[in-house]
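One chain of protein is taken out of this complex; the other chains stay put.
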Amino acid sequence: MQPISKARLEQFSDGVFAIAITLLALEIKVTELQNADLKNSLHELLPLIPNIATFILSFLGIAIFWVNHHQLTRNISTVSRRVVWSNMLFLLFVTLIPFATSAMAENYGNALAVVTYSFILLGSSSSFSILRFFVEKHQGNTKVKMLRSLVGPIIYTLAFISAFFSLGTTYALLIIPPLFYFLPRN
Amino acid sequence: MQPISKARLEQFSDGVFAIAITLLALEIKVTELQNADLKNSLHELLPLIPNIATFILSFLGIAIFWVNHHQLTRNISTVSRRVVWSNMLFLLFVTLIPFATSAMAENYGNALAVVTYSFILLGSSSSFSILRFFVEKHQGNTKVKMLRSLVGPIIYTLAFISAFFSLGTTYALLIIPPLFYFLPRN
Amino acid sequence: MQPISKARLEQFSDGVFAIAITLLALEIKVTELQNADLKNSLHELLPLIPNIATFILSFLGIAIFWVNHHQLTRNISTVSRRVVWSNMLFLLFVTLIPFATSAMAENYGNALAVVTYSFILLGSSSSFSILRFFVEKHQGNTKVKMLRSLVGPIIYTLAFISAFFSLGTTYALLIIPPLFYFLPRN
Partner (left out) sequence: MQPISKARLEQFSDGVFAIAITLLALEIKVTELQNADLKNSLHELLPLIPNIATFILSFLGIAIFWVNHHQLTRNISTVSRRVVWSNMLFLLFVTLIPFATSAMAENYGNALAVVTYSFILLGSSSSFSILRFFVEKHQGNTKVKMLRSLVGPIIYTLAFISAFFSLGTTYALLIIPPLFYFLPRN
């Protein structure tokens, strides 16, 4: 197989990122608003709060993946077969994020939905670490620093396990990776 | 963090713009047409009028954002971390426009839906002004002219507030920003 | 306003084209198949025939618009404000084609749906002619040959009018523009 141009891999990946991130909002169901009187109907927005929180969490997740993806590919010009297919595995999990978001938002407090969400985020971050590994290897880096890349997979594994015992812990864990990303780095 | 290439930021943003603007039309519900006789069924199109007006309003809004986004990024070659994340905040509100459009079109005359719509347009235009500020700063402009950028946020704030008192005023205010855009400039 | 780069106009337009053409297939409803026995259930596909015919008609329509759009913009490097906004008007109608397709496919034989479909195709082809006019003018062509560009608008106008009298005539007229496109040209 001939090497694949990075430009088209990015173009295809950006398409998937853009669609997945836009579909997140599509999953917020329009509540059937029935009271024309605003003061009486404000409480109708309350059931939307878990929806909106989950939406923002997933939006941040995909946005961070996009920035990291950009950082990863910006210095290469061609990609190997392994990079293409670990990128595909990563995108497979990214396309599942709107589904997982919708499942968690519509079934707030349901353990199965939270387990599903944690699993899909775990899959996304793990496959992104695999992608990073193959990109670095393709560039000839013999000693790949993967420590930072393991933060996501480890926290999402903990979130996945804790969902079987305490949903509150899982919700708290799911917020950590985006926060971690925005920490200042020395 | 290394600087991010403008090309890929535009590629990703254009994907989000294109999907959001195309999903607007998807929200127009196909009415269940039941009369084969055209003369008798023309009145079935009447309930679609608020839908179509809202659709055109949102289409114009996203189109104007796209043109302004293009104008903003055309003279830069790389972008800073702040530009990336204010762009993400802006895109977050853009992805919510189809949801807001659907809420307002399907609940015509409902104050809560109009408040939601005004809020999301306010968020879009404010975050675009923030984006503009960081792009200009990244380019080294010490004295950023932001006056024109405040027209949108101010009018949408007025629309948001007036929705609590008079929906007619809000509808009128929501039409101003697109009209203002097409005014000839000296 | 500074001139707009053609590349980004094409990128945005291609996004809209790609989404609109892919959403066409999404509108084909999955019939609830209930007979596991294939011979008895083949007749369940019959109601899908108008759906599939309309799908192919709209797919061809968008595909031809895309090819013509490409031909139109390939020789230019920047575009004027008028080109941008006539392109937006054209894209507005393109985003409505999946809606019109769905309306016509789900309400087979309904005059109102056929009128809607004809109107949206008329809008698409007319606004494309306007776009062509401004692109040619922007390129400095003083004598723009528009004859060929009028074929679509004229046939869709006839289709629109005939829908009030004879749906059979309208269906026949709607098939002409794609056939005309594939005619050999000397």
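Just so it is clear, A, B and C label the chains in written order, and each chain counts residues from 1 on its own.
Note that contacts are C-beta pairs under 8 Å (C-beta built on N, C-alpha and C of every residue); 3 or more make two chains touch, one makes a residue touch a chain.
What you are looking at is a predicted structure, and each value in this text was computed from that prediction instead of being measured.
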| item | value |
| --- | --- |
| Contact with the hidden chain (one of A:A113, A:L131 or A:L173) | A:A113 |
| Candidate in contact with the missing chain, chosen from A:A25, A:A63 or A:L91 | A:L91 |
| Residues of chain C in contact with the chain not shown | 10-11, 14-15, 17-19, 21-22, 24-26, 28, 30, 32-33, 35-38, 41-42, 44-45, 56, 59, 63, 66-67, 70-71, 74 |
| Chain A, residues in touch with the chain not shown (by the definition above) | 1-2, 4-5, 8, 11-12, 14-16, 18-20, 23, 84-85, 88, 91-92, 95-96, 98-99, 102-103, 106-107, 109-113, 115, 163-164 |
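Methods note: only the chains that are shown with their structure count from here on.
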| item | value |
| --- | --- |
| Turning angle required so that chain B lies on chain C, C-alpha fit (0 to 180°, nearest 5) | 90 |
| Chain centre separation in whole Å, for chain C relative to chain B (CA means) | 25 |
| Chain A and chain C, separation of their C-alpha mean positions in angstrom | 36 |
| Sequence positions of chain B contacting 2 or more other chains | 11, 14-15, 18-19, 23 |
